[in-house]
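Starting off with a structure, shown below.
For this view, one protein chain was removed and the others were kept in their places.
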Amino acid sequence: MSVDTATVAKIASLARIKVSEAEVAAMVPELNGILDFVEQLSQVDTDGVEPMTAVIPNVLRLRADVVNAIPETGGDKRDAVLANAPAAEHGFFGVPKVIE
Amino acid sequence: MSEMTDKTLCEIRDGVAKGEFTAVEVATSFNAAVAEAGALNAFIVATPEAALDAAQKVDAARAAGQPLGKLAGVPIGMKDLFATRDVQTSAASKILAGFKPQYESTVSQKLWDAGAGLLGKLNLDQFAMGSSNESSAFGPVVSPWRRAGEDKALTPGGSSGGSSAAVAARLCPAATGTDTGGSIRQPAAFTGTTGIKPTYGRCSRWGIVAFASSLDQAGPMARNVADCAVMLEAMAGFDEKDATSLDLPVPEWAANLNADLRGKKVGIPKEYRLDGLNADVAKAWEQGIAWLKDAGAEVVDISLPHTQYALATYYIIAPAEASSNLARYDGVRYGLRELPDGANLQEMYAATRAAGFGDEVKRRILIGTYVLSAGYYDAYYTKAQKVRALIARDFEEAFKQVDVILTPTAPTSAYALGEKSNPIDMYLGDVFSVPPSLAGLPAMSVPAGLDAGGLPLGLQIVGRPFDEQGVLNAGLAIEQRAQFAAKPEKWW
């Protein structure tokens, strides 16, 4: 499979990366090079093979329903989560106005 | 002071413990080395005060007769992918420039708890995506090594290139690295240093900027096997904040180091004998085989039939995970925000991400977005996860016959910055390191000697899941025989 400029522009938009036409043009051969390279996987017979789900055999561990049981992953962190915000406003994150 | 910076991690720790020198003396020496080494561009941020502060605490604890941690008095470099409280954590990307986490990664916290101090944040490929350190938004790291008779700037490898360069140049006795497809092992090989990627899940990923979650693992980079073992003990351990963390006790790897390999079997995978493999690399590998035999191991030819598909598999899975992991860099909660006049929210995202991410990061996000997109998911991502299962099965079969596997770490020694302009050429450099990553296996690189140009070569040892000890032991057997003593001549 290979991509054309329209597809690259569409992927870039889906990935929310602004690209100029010139950038798209430059990316097309690069991405096609990579896609050509990974294309070789189609040669592998994977009939009856389950896709890998866990790298090391292991199942999901669950945590107890306790608020702020671990300080690092608990709430009440308003100042910490806002500390690096480009537009922290009255305890909120500010973003350009969204019309829904 | 040059003598101090030549000491290994264990020498420093023991010297501090015995009172031969103080932790502050150690920190001062390394701070000075870091300050002098601007030309290497190994550090994005230096934190001399933090190093001194930690050292003073160790000295005070020792004076008070308190017990000292495993790494008491050892200053280290921290790859700038680990969140460090109030110290800029950038992942070498403009999109995180100025970001000061209000939290500390589990691994770095464990290191501080063990008495280590922070010399600074080490440069890396942007978001750990790359193998040469050239994708850093802060400029490439320059290897302290130079090819004999040349002064061309070489890569220290990547993505943990700041770490490898700093350890090789004696700017720190040890550093943290992270390894997704070889990012600890390849830079270690390129710089004559030692590094181990433990079994997936040994080190908590909590607080490490994510690249590809199913592959990322932290590990130590240092000057020798014993130092790696000690530091890994401090870094590893169960973390309830990481759902993929292994709930296992941390073994005493350092105390159990044993280079006697009698009764052990070492596998040599035939698929790694690539056509046209660099002669020096092939020679180093043969030498490694001979050393392991000398250490008492039996050498067995094995087959890992799906090896050739590992890179293609990796270059689907890693970008797919990355495309999603990096969606959070959107200019809303931290980091760069680009807000062109009149831009709406979605335009702000696109502008921010265009300005904040480097080319290689964009490339991988786009590939990852594409392979996950409607209509392509099964053909690419599901297929890759199936092949990945086959690659893991190859190793499983092999480990029924052998205890460890020996391969070269990388197909070449270090190359010049700017030499690999085609992304695929760059990706091919990971051909030996990627398969064990896909299978989550412990793997390390130890120096094997120098090539004809006087540049270091590394050998990779791969072990069974959870058998870091077997890997370290084989590494030690090679280390003892390689007697690798070369160090880059100081030009910076």
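For this structure, a couple of remarks:
We just call them A and B in the order they show up, numbering each chain from 1.
Convention: a contact is a pair of C-beta atoms (placed from the backbone, for glycine too) under 8 Å apart; a residue touches a chain by one contact, two chains touch by 3 or more.
As a working rule, contacts and distances are computed from a predicted model.
Its UniProt record calls the unshown chain "Aspartyl/glutamyl-tRNA(Asn/Gln) amidotransferase subunit B", which is the correct pick from "Pyridoxal 5'-phosphate synthase subunit PdxT", "Aspartyl/glutamyl-tRNA(Asn/Gln) amidotransferase subunit B", "Cytochrome c" or "HTH merR-type domain-containing protein".
When the full complex is taken into account, the listed residue touching the unshown chain is B:S214, out of B:T5, B:Q186, B:T199 or B:S214.
Checked against the full complex, the one of B:R205, B:K264, B:H306 or B:R464 touching the unshown chain is B:R205.
Touch with the chain that is not drawn comes from one residue among B:A37, B:V74 or B:L96, which is B:L96. Although one chain is not drawn, its touching partners on subunit A can still be listed: residues 13-14, 16, 53-54, 58-70, 72-78, 80-82, 87, 89-100.
Residue-level contact of subunit B with the missing chain is found at 82-83, 89, 91, 96, 99, 101-103, 105, 205-210, 212-214, 240-244, 320-321, 323-324, 326-328, 330, 332-334, 345-346, 349, 369, 372-374, 377, 381.
Here is the rule we use: only the chains that are shown with their structure count from here on.
Centre-to-centre, using mean CA coordinates, subunit A is 23 Å away from subunit B. Across the interface of their complex, subunit B is touched by residues 1, 3, 7-8, 11-19, 27, 30-31, 33-35, 37-44, 46, 49-53, 55-56, 58, 60-61, 63, 70, 72-73, 77, 79-81, 83-87, 93, 95-98 of subunit A. Residues 98-103, 199-201, 206, 214-215, 240-241, 243-244, 246-247, 306, 308-309, 311-313, 315-316, 323, 327, 330-337, 339, 343-351, 353-354, 357, 362-363, 365-367, 369-371, 373, 376, 379-380, 382-390, 392, 422-424, 427, 439-440, 465 of subunit B are the ones that touch subunit A when the two sit in their complex.
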